[in-house]
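With one protein chain held back, the other chains of the complex are shown just where they sit.
Letters A, B and C mark the chains in the order given here, with residues in each chain numbered from 1 onward.
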Amino acid sequence: MKILKLPKNKLDFFASVVQQFGEVHAPVEQNGQFAFQPVRRWSEVRLDYNRTILPPKKYFLPPRETLLQYAGDAGYVPVMEGLDKKIVLFGVHACDVYGLNLLDLVFAGAYRDPYYQARRRNAAIIGIECTPDEHCFCRSMRADFVEQGFDLFLFDIGDYYFTLVGTALGDDMVLATGPLFEPVSHQDVEEYKRRSARKREAFRLHVEIRDLPEIFEMEYSSDIWQGLGERCLSCGSCSMVCPTCYCYEVADEVQLGSREGPRARTWDSCLFATHALVAGGENFRKTRPSRVKFRFYHKQRGFVAEYGRPGCVGCGRCIVACPVKIDVVEVLNQLRSVQNVASR
Amino acid sequence: MSTTITVEHLARIEGHAGITVELEGKAVRSVRFEVFEGARLLEGLLRGRSYQDVSQIISRICAICSAAHSLTSLKATEDAFGVEASPQTHLLRDLLYRGESIESHALHLFCLAVPDYLNYPSVVALAADHPDAAKLGLRLKKLGNTIQEVVGGRAVHPVNCIVGGFGALPAEDQLIALRRDLQQGMADCQTAIEILATLPPADFCHTPTVFAALQPPADYGYYHGNRIEMLPEGKANGGVTFAAADYRSLTNEKAVPHSHAKHSLFQGRPFMVGSLARVTANREKLSDRAKKAIEKLALTLPSDNPMDNNKAQAVELVFDVEYALATVERLLNEGLKPERPAPVRPRAGTGTGVTEAPRGLLVHSYTYDDAGRIVSADVITPTAMNAASIEHHFRCAAEQAAADSHQALKKKLEMIARAYDPCVSCSVHLLRVKS
Amino acid sequence: MLPAADVPTYQALFTANPYLPQMARIVRVYKMVKDNHLFTMRFTDSELAQTFQCKPGQFAMVSVPGAGEAPISISSSPSRRGVLEFCVRRVGRVTDALYRLRTNDLVGIRGPYGNGFPVERILGQDLLLVAGGLGMAPLRSLLWYALDNREKFNKVILMYGAKTPADMLFREELVSLVDRVDATCLLTVDADPTGTWKGHIALLPAMFDHVQIDPANTHAAVCGPPVVYKFVLKRLLQLGFSKDRILMSLERRMKCGVGKCGHCSVGYKYTCLHGPIFTYWDAINLPEMV
Partner (left out) sequence: MTGCAGDQLVMLNCEDQLLDVVAALDIRDFLMASSGNDEECPLDVALVEGAVLTRRDEEKLNRVRERAKLLVAVGTCAVWGGVAAMDGGRDGDRARLLAETYGPTGAAYDSTPARALHEVVKVDFNISGCPIEKEQFISALSHLLNGNAPLFPQYPVCTECKMRENNCLLIEKGEVCCGPLTVAGCNARCPALNIACVGCRGPADDANTTSALAMFGEKGIPRDDIVRKLRTFAPMEGPGV
């Protein structure tokens, strides 16, 4: 992999060059929280953010989007406008890149989702290293570092960003800046290693994910679920903010006084009572405990069976967003009957 | 021989009300403006609620005047606690108020009143023959709503207004879009006046009238000010004024059995509030454009014809669009200061707020305990104040039209009621009876 | 993934945008049972109509524009090309709207989806079909597939129970099978208020007493309401059926049919991709399956 370094004080220049690869979106502050937004002034960008309210999935699977348009006998036609808009996501954390990599798996397969895929093709990702806070456990979920899914990835090594070039597009970005990037020296590599080790020590939350699927099977009837279910408000927040939650609803809307309209999809959540409701009132997850359990089960067990790794990247968003403080790390550790276990 | 004329359920007004007139030969024996809107007793239900919830709940008294209720409520609460909202807050509230007035007047003029003049049952029927007029009316109405959405967060029951300020300030691009709409609105108002000037005259009820209106401290408007002026019968000046806190001297209300709305009298006489009262009392504060509209509509002040309230609304429409545009331009030039609502420290006491709702004077008065919970609440609405005056004008019209067929008289009575633009949901919310 | 050269054209249509239905015309609406009509549909594109292929037990997503989309089993056998038959129960938004449509009206169809019955595994062996009530709908395609390819299977046995003769789906068609010598067709009703029913009057599990079954050499496909599963599964296990020779068709909420929307997941499987046909072994290993 090509590795270079970028002088920190030239970051804004770099950002301005990157604009030619698409509209630049980066985390900006919003009343004490952060959100990916189109960048108007580089000075607004906060690369030291902890986490954005919504993960970058909002760019690829928007909360609401029209898939098709139908019109009487003409039937359905795909609505693909705007999917080819070029964007550059600047400052994506490793866990979020990982989250996208997982969504990529879901939206690929025998039936590729052309909407998601098109948006993905048209977005460049510039990742950035971060400092874990009290809700981060991406290291335990093995998502604190990514080998793929980015065009460039920046690591802070003091006066420079140590830069991994992940794709040809990333390389084009580097080249477009002229002589801005410099080769890395041995000291830089040593500095990178030192900081990497320090970051490893900085994690305060730990879970062990080995044999977690099996533990889930064993604790399928655990009392834990009852208690969590009684607390959960079915507010859906955890699913909305999760980088790997992708459930959606589809509905036909109709234009007034016509037989035409869009078919649109909207984010959904398995915590809602309607999620597994079928005709005649039969509901496969009628009770709230069964739904809370399902969310955890699907992420920590179902994903492993389907994609070979858990569907949680340890970003901590659901912990922050849950009004009743349902905390995935606590739940996993409780299932294991341990406290804050290190996973190495 | 005695006959009774009844309009069972008055259409094209807000709420549920009817008219009954009993005639003894040609003499008018009794007139009744009947309100059968159910009593929701909101003031009673407010008791014990925190000051933070009050304006949201009380705005539900009435949708058409919901911004007026919200802002009057905030004025009362801020008065009680001595909260000083920022000048920017007041400016935006004034703008919001104009939005409501524009919406309400456009709705009333084009959708509710004008169809009468041209003998249509509704604006929809009107639209079939005069699509441009109908669309113009709807465009102006929408303009008022857009202002309310931008400032208040919602066109009906604004959500953004809280004690001390706003939850969030309008964004610049919203203001820019609004400016464009207001510019279109300026042209639309001009056309509106031309259309309204061609309406056949409504000349069937003449009587000298007592008017009451808020005295604006500076510009013509609805939100600022806390002194009320009463104009003597048939006069455009020389009235008495008193402070909002003495609002009870405005009214000695009595509950009447035929109506859920209580009737207000001033020194034993009915009085009229609303556009006509405001234009009469504050004519000199209007802009040149608005004054031209007065001429164009042949509105003579003081007026002895309640139907002129429609013309006065049209004049206000012209003024408000112009004023709102100037406000938006000012906000865009000066830029909005990012500020948080003024701090609120609840304390025990009574506060009163008075404003001019689109239909006239509106008073809210609350007594709080030291935790900022409502001990008692009084609300006096314009339609309640107008109720006695409406009946008075019914009587005049019935007397002056004694020769008419019942059908014709009925229509006249309906037109008078509608000219007041009565807001019946409002009228059933009144202050508590003094024991 | 580019469609390979030998992939039928229709499949290319449905993979380019898997959410895009193709329009089909309602050719016939046959009122089998109250609120259970059989809709015969044909793609308006005649090439598509001729080339569309599916496996027994697969389903399609059927759209009524404006009302939405619902997963419906393809009831017709893949051995009969040109048209598709759907036996639809009227239960809600989409199915209601479908019932308002008439012959010649258009619907959208995409598919086929799901794994279908593992026919390859049954070839040369005995096939037992057990259906209760409306469970006949997904089994019908398998039944006709077996009958149309009779030589590829050993014994073919159908047991079907309904409440009354009037509730029996595909009644005429199935009654005409009773006399067939190359298949055993046991039709039963719980009760016969009309007194004209010539078949059995007994509960469905009683049909097991009328045939010889060789569990080691038979696959059983079961479909019906929960009581049917309860008693039939018990009976099959008593007979010595291995759990992976018992096949069942599941119903779940489904919005995409192609493994994206998340609604149909049971445990860690998707009904639309890994199902809707599951073995009993799958079922007991997946929580919330039945």
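Criterion: a residue touches a chain if its C-beta (ideal position, glycine included) is under 8 Å from a C-beta of that chain, and two chains touch if they have at least 3 such contacts.
Given the structure is predicted, the values throughout are model-derived calculations rather than measurements.
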item	value
Of A:Arg46, A:Arg142, A:Arg195 or A:Arg231, the residue in touch with the unshown chain	A:Arg231
Residue of A:Phe13, A:Trp42 or A:Phe272 touching the missing chain in the full complex	A:Phe272
Residue, one of B:Gly153, B:Pro232 or B:Gly349, that touches the chain absent here	B:Gly153
Which of C:Ala97, C:Leu177 or C:Val228 contacts the chain that the document leaves out	C:Ala97
Missing-partner contacts on subunit A, residue numbers	30-33, 35, 53-54, 58, 63-64, 230-237, 240-241, 251, 253-259, 261, 266-267, 269, 272-274, 288, 320-321, 323-324
Residues of subunit B (touch criterion as defined above) contacting the omitted chain	9, 11-16, 36-45, 48-50, 53, 56-57, 60-64, 66, 107, 111, 115, 121-125, 127, 134-135, 138-139, 141-142, 145, 153-157, 159-160, 162, 166-168, 255-257, 260, 262, 414, 425, 430, 432-433
Missing-partner contacts on subunit C, residue numbers	66-67, 93, 96-97, 100
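In this section, only the chains that are shown with their structure count from here on.
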item	value
Chain centre separation (subunit A, subunit B; CA means) in Å	52
Centre-to-centre distance between subunit C and subunit A (centres being mean Cα positions), rounded to whole Å	39
Length of the line joining the C-alpha centres of subunit B and subunit C, rounded to whole Å	66
Junction residues of subunit C - those touching two or more other chains	none
Multi-partner residues of subunit A (at least 2 other chains)	none
Subunit C - residues contacting subunit A, complex	1, 15-23, 63, 65-69, 89, 91-92, 95, 106, 108, 251-253, 255-256, 258-263, 265-269, 287-288
Subunit A residues touching subunit C - in the complex, by the definition given at the top	67-68, 70, 72-73, 75-78, 106-107, 109-114, 220, 246-252, 254, 259, 261, 263, 265, 268, 270, 275-280, 284-285, 290, 294, 297-298, 301-306
